[in-house]
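Every protein chain but one is kept in place in this view of the complex.
When the chains are written out, they are named A and B in that same order, and each has its own residue count from 1.
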Amino acid sequence: MSEPILRTHELTKRFGGLVAVDKVSLELHVGEVHAVIGPNGAGKSTLTNLLSGDLPPTSGTVQFENRDIAGLPSDRISRLGVGRSYQKTNIFLPFTVFENCRLAAQSRAPRAWRVWRGAGVFGDTNRQAEAAMEAAGLAHRRERVAATLSHGEQRQLEIAMCLATQPRLLLLDEPLAGMGPHESHRMVDLIRKLSEGHAIMLIEHDMDAVFAVAHKLTVMVNGEVIESGTPETVRASPAVQLAYLGGEDNLHG
Amino acid sequence: MDLAFFLIQLLNGLQYGLLLFLVASGLTLVFGIMGIINLVHGSFYMLGAYLAWSLAGLTGSLAAAIAVGIPLTVLFGMALEWLLIRRLYERDHLFQVLLTYGLILVFEEMRSILWGDDVHGLPVPALLNVSIPLTETLSYPVYRLFISGVCLLLAFGLYLLIQKTRLGMMIRAGASNRDMVQSLGINIKLIYTLVFAIGVALAAFAGMINAPLSSVFPNMGGQVLIICFVVVVIGGIGSVKGAMAASLMIGLADTFGQVLVPEVAGMIVYLLMAVVLVWRPAGLFGKA
Partner (left out) sequence: MTPARTRLFALLACALLLALFPLFGGTFYVQLIAKVMILAIFAMSLDLLIGYTGLVSFGHAAYFGLAGYALALLGPKYEAASLWWSLPAAMAVCALFALVTGLLVLRTKGIFFIMVTLAFAQMLYFVFHDTKLGGGSDGIYIYNKPELKIGDFALANLDKIEHFYYFVLILMLAVYLLLRRVLGSTFGRALVGIKVNEHRMQALGFPVFRYKLASYVLAGALGGLSGYLAAVQFGFVNPEILSWHKSGQVMMMVILGGMGTLYGPVLGAFAFVLLQETFSNQAWFGSLAKHWQLAMGGFVVLVALYLPRGLAGLIERKAQPAVEEEEKPKEKP
């Protein structure tokens, strides 16, 4: 198997007495969708925040492309090649779809500090933004103000902005949250397509979607990993059955 | 500096700090619980001082002036909250600054129209107008000790109110989760009005009891306001404990600064603030 693009070792986050993420070790590979599932409060979003730099870990390591990134600020981690989307839509509402993507792409431009030339003249940045819109299926909404998009389209924009930063690893935090079945379907297709060139960590509650795209699953409960492996092993795992049957969620629901 | 002199400065510093606490605690509560930056808070201090001066002139006693003045200021605070401040809760801080800045101008000019622009003195109440001799030449005025004592009592009362009463519980809950409190059927609007009025009363009271020492003069509110901002920054937004610690720090730093390095005394509190900011950007007791 190929070298993992990201590897955590006993990654831990404590908030006071609460252990939100407890010694989590996992590996992400390019070409793979690695889904992290678990009941609410299992620590999945906190895990994402630790990987993206939104929160510093209490202990443990995060290796991205053989470089320790634990505790780096989020902008550094982003520039190294880790893109993330947010569970709660986190976009620039007053800007157009294109400007949202252009701004995202601009963060990669080598001369983003230019204070004199107009922002529109940077061809590479514009092309990256266009490509990201195209990939996320938003090209036809180019000039729409983000605030006026439907919820599903805002979720797509969330992914498009992520893509415009040209990441090698994508951290997707509940990309399907609040979507109708039709939109969900499109998003699943998109994730599947993206997995070819990227490593993807997917946090999702929609189990049909998870089992449709994930190559690997990690199940978290109370901050701990209780099972990790292929969809088949996870589905068959007694520990997972117990955790899910005992909780509110259901593996098929 | 000999011991007696040192003791006097120490007591002065503590007294100034405790007085600042009265003003700053209301400010920090309004910040912390209602999320409002309230520039007009200093005007309440000024209002208190001028009320004390004019009511003491009418009644002949500071105590009577306070007894009449405090209910007036509480009503005033509630009316102000109900009329204007309430409209700011969901607004950007920028507009809170702008509106309350406008109110400062209004109150300052009202003061000028009603009471004029002269400096007025107010006698220390006769009963308390005595001094405790420390050495042959130095003595300490009882009235200052009295102010410190009253401030301490009020601080303790505030502590009991916040930690031990049902209202205090609601205030604390309101600070941490507005929606939750609302959904429990607690009238958050009423709590906000009360908190604001408590803040107004504390600031006005501070202005009243300090009037015999500081005298009564134009723009006295602005000075206090800015120092109280520094108190809140050092102590941490919303933290009454922090306001106490920071008030005492500033009271002592300023008092000793005036004596030891009078040239740069005005800057000392700001330097103190800068140091705290480097060390703890959210203040001593603030949540990072």
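Note that contacts are C-beta pairs under 8 Å (C-beta built on N, C-alpha and C of every residue); 3 or more make two chains touch, one makes a residue touch a chain.
Since this is a predicted model, take the numbers as computed values, not measurements.
Enquirer: Taking the full complex into account, find the residue in B:V23, B:L47, B:L62 or B:L99 that is in contact with the omitted chain.
Expert: B:L99
Enquirer: Write down which of B:L7, B:L167 or B:I226 is the residue touching the left-out chain.
Expert: The missing chain is touched by B:I226.
Enquirer: Just one of A:L11, A:V36 or A:L149 touches the chain that is missing; which is it?
Expert: Checking the options A:L11, A:V36 or A:L149, the one contacting the hidden chain is A:L149.
Enquirer: Can you list where chain A touches the absent chain?
Expert: Given the touch definition above, chain A has residues 52, 54, 73-75, 78-79, 84, 86, 90-95, 99, 102-104, 106-109, 111-119, 122, 125, 145, 147-152, 161, 165, 180, 182-183 touching the missing chain.
Enquirer: By the contact definition given up top, give the residues of chain B that touch the hidden chain.
Expert: Looking at chain B, the ones touching the missing chain are residues 31, 35, 37, 84, 87, 91, 93-95, 97-99, 101-110, 112-113, 222, 226, 229-230, 232-233, 237, 263-267, 270-271, 273-274, 277-278, 281-283.
Here, only the chains that are shown with their structure count from here on.
Enquirer: Roughly how many whole angstrom separate the Cα centroids of chain A and chain B?
Expert: 48
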